[in-house]
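Here it is, the structure, as structure tokens.
Missing here: one protein chain of the complex. Every other protein chain is in place.
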Amino acid sequence: MLEISNLSIRYGSKEGGVRALEGVNLRIEDGSIFGIVGESGSGKSTLAMALMRLLPKSGSVEGGQVLLDGQDILSMPDREFRKLRGSKLSLVFQGAMNTLNPLMRIDIQVAEPLVLHGMSEKDAALQKAHETLELVGLDASTWRKYPHELSGGMKQRTVIASAIITQPKVLIADEPSTALDVITQVQIMNLLRSLQRRLYMTVIFISHDFPLVSEMSDRIAIMYGGKLCETGRNDQIMHRPMHPYTVGLINSVASIGNKRKLSAIPGDPVDMRNPPSGCRFRPRCSGATEKCASYGYAVTNVESEHDVYCTLYGN
Amino acid sequence: MTEEQHFLKIFLHNKKGMAGLIIVLIFVAMGILAPYVTPYSPSYTNPNAFLLPPSSKHPFGTNVLGQDLLTLDFYGARISLIVGISAAAIAVGLGLIVGLFSGYYGGVIDEILMRVVDFFIVIPALVFMIIIAALLGPSTVNVILVIGMLSWAPTARIIRSMVLSIREWPFVESAKANNAGSLYIMFRHIFPNVSSVLYGNAMLAVASAIFTQAALVFLGVGNVTDISWGGIIHEAYATGALDAGDLSYVIPPGFFIFILIFGFILIGYAVEEILNPRLRILKRQ
Partner (left out) sequence: MNEYRSYLAKRVAFAILSIFIIVTFDFFLFRLMPGNPIEILYRSPALTPAQVATLNREFGLNLPLYQQYFLFIKNSLTANYGISINYRIPVSQVLFPALVNSLVLLVPATVLAILLGIVTGRIAAWRRGTATDGFLTGTSMALYSIPTFWLGEMLILLAIASSSLPVSGMYTLGQTYSNFIFQFFDLMRHMVLPLATLTLVLYGQFTIIMRNSLIDVLDEDYISFARSKGATDSYIMRRHAMPNAELPMISLIAVNLGLTVGGAVLTEVVFNWPGVGLLIYDSINARDYPVLQAAFIVVAIAIVLANVVADVLYSFLDPRIRYS
């Protein structure tokens, strides 16, 4: 169980900086795929980096906590956390192109987490790396190759192999397929899903691609401007969307056999250096009222497991 | 605000760059004002007052001919700046032309020009210059030409790599579609986009030309009749003043070369820092 409560992240100083994440609360059950959707600047990647404690130097945790099986992973010492990073908690990077060290054989790079965490000796780790590469669909002819000899999809499989080799409890996949062509994208998604079932991992799947997230995830959180809009089970979000932003997202997606007219959400993405008061989505929202300008992001539980952050509901 | 004005604005806030600019301006002033601030005429010799130690009349002492060293050290700024800037202008100009042609035309022209560049980068320029300067005979113009003709290759390589990417930009494509001439496109459209890199490179070229000129004169193959810092050091070395421990003879001219080169290097480095954001030190917000 991963519990994120009231998490806020800031880049830069109090005066000049940007609050990239504000008051985020999420409960992520073991063995499920949890999807997080948002456009760029929504804070979804900041959330991923915060969970891995890999924020850039200018980023800092302003408040809140993250409990992994009851253990607060944000307040533990670096040295302690490093034992979890890459073993119990793994990250699949976005953008497959430059994620691998060009000077190192891929099987060695896949084996690295095992050696770093003292889980096996070098030879055994390499053996295990070959098994894992096989598992993600790369055959023996590729194991000893260098990154520049692989296609984009093969590189992404390598990155995934290195993330799962330690059989992590939680796998964070941040835009794992964005840089790839459509066919490869589908293959990578199927691979992630089958690995999740096989290894009983918790997968946090982060993407700007709403249809992809809805296809993959058991539960979905929608983010906008560093804050949550709505969280719920997949069917709740897809069939009974509550937040105007969620509704807008669903309406802007074309799906086969759907005759409804496509409509884009009007307005520009939020300027995080100078965010609007109250609800961040207010300037683009057709249902905005005066109440929204002073909205304090109170959560409304509209049905079991379905939460929404909007003045249209509750008080 | 044009790109160049924007660049200038950042530059004026760069500490290294400003420090370098101030250093260079001080030496420019030193060269220009030499006749007004120095106590003697540079051609004034006094056979009775040779190799004097520093005194209130001669703060740096005198040389073998009895000339006032302080005066000579001030006048020395002129040759360093003139040779440095003219040789660098030739080098950067040649490098720009070769780089533009090589990058713009690509193909066989590029291949040939780049092999020529490789050749000029690899050859031991100073050894080359010593021999050519020795054969051509000592004159400041020869020194400028030799340094300029042998120092253009690094600039050509950098400009070429920039042109390679710029020529794919839409505005170049559209200029081609409008039947603009190649030379027009190169100098009108591509040149403005490489100019700031060129400035940074030019500063490093000036620094290296100042050093080379001083080195050639020190080795006795430059023009030893013009007053120059390298020449003063050469004289001190050749007359044994160095071995006699005559500090005020050797220290000031070398120190001036050092600081002037340092000034140009600082400016060049600042330009590079501004253009490559990764090198720019992140401001703590």
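A and B are the chain letters, set down in written order, and residue numbers restart from 1 in every chain.
Simple rule for what comes next: contacts are C-beta pairs under 8 Å (C-beta built on N, C-alpha and C of every residue); 3 or more make two chains touch, one makes a residue touch a chain.
It should be emphasised that the depicted structure is a prediction, and the values quoted were computed from it without experimental measurement.
Shown chains touched by the missing chain in the whole complex: A, B. Across A:Gly86, A:Gly153 or A:Gly225, the single residue that touches the chain missing here is A:Gly86.
Looking at B:Ala49, B:Leu65 or B:Leu126, the residue that reaches the missing chain in the full complex is B:Leu126.
The chain not shown here is touched by just one of B:Leu65, B:Ala134, B:Leu164 or B:Ala180, and that residue is B:Ala134. Contact between chain A and the unshown chain involves residues 52, 54, 82-87, 90-91, 93, 95, 97-104, 112-113, 116-117, 145-146, 148-149, 159, 162-163. As for the chain not pictured, it touches chain B at residues 115, 118-119, 121-128, 130-132, 134-136, 207, 211, 214-215, 218-221, 230, 233, 237, 242-243, 245, 247, 250-251, 253-255, 257-259, 261-262, 265-266, 269, 276, 278-279, 281-282, 284.
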